[in-house]
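A single protein chain has been removed from this complex, and every other one stays in its place.
Up next, chain A:
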Amino acid sequence: MIWRKKSPEPPAEAPAPVIPPAALTIDALGRKCPIPIIMLAERVGEVPVGAVISVLADDPAAFTDVPAWCRLKSHQHVESYELPQGGWAIHVRRQY
């Protein structure tokens, strides 16, 4: 029972969570770490400061690594939304 960080499961009755729109979506589904982070670092400059990038990833490492990248590079991790097909939409706000 290795401990894993899990997103809270939505209540059974609730409708699927609505993922807010993002200025740019990076599709890193099927890509292993550290590729999702590399894709994010390459493209963060494409959106204006204050805009949100959505990183789609299903490597479990990305769930920890994208927020850790935000902390190291002083960007903001907004939220990670679970995708219906598995994986997450990890939202990052460009800060500078």
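As a working rule, a residue touches a chain if its C-beta (ideal position, glycine included) is under 8 Å from a C-beta of that chain, and two chains touch if they have at least 3 such contacts; residues count from 1.
Convention: contacts and distances are computed from a predicted model.
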_Protein that the absent chain corresponds to, by UniProt name, given "Fumarate reductase subunit D", "Aminotransferase class V-fold PLP-dependent enzyme", "Na(+)/H(+) antiporter subunit C" or "Tyrosinase co-factor MelC1"_ = "Aminotransferase class V-fold PLP-dependent enzyme"
*Residues on chain A that touch the omitted chain in the whole complex?*
1-5, 32-35, 37-38, 41, 59-61, 64-65, 67-69, 71-72
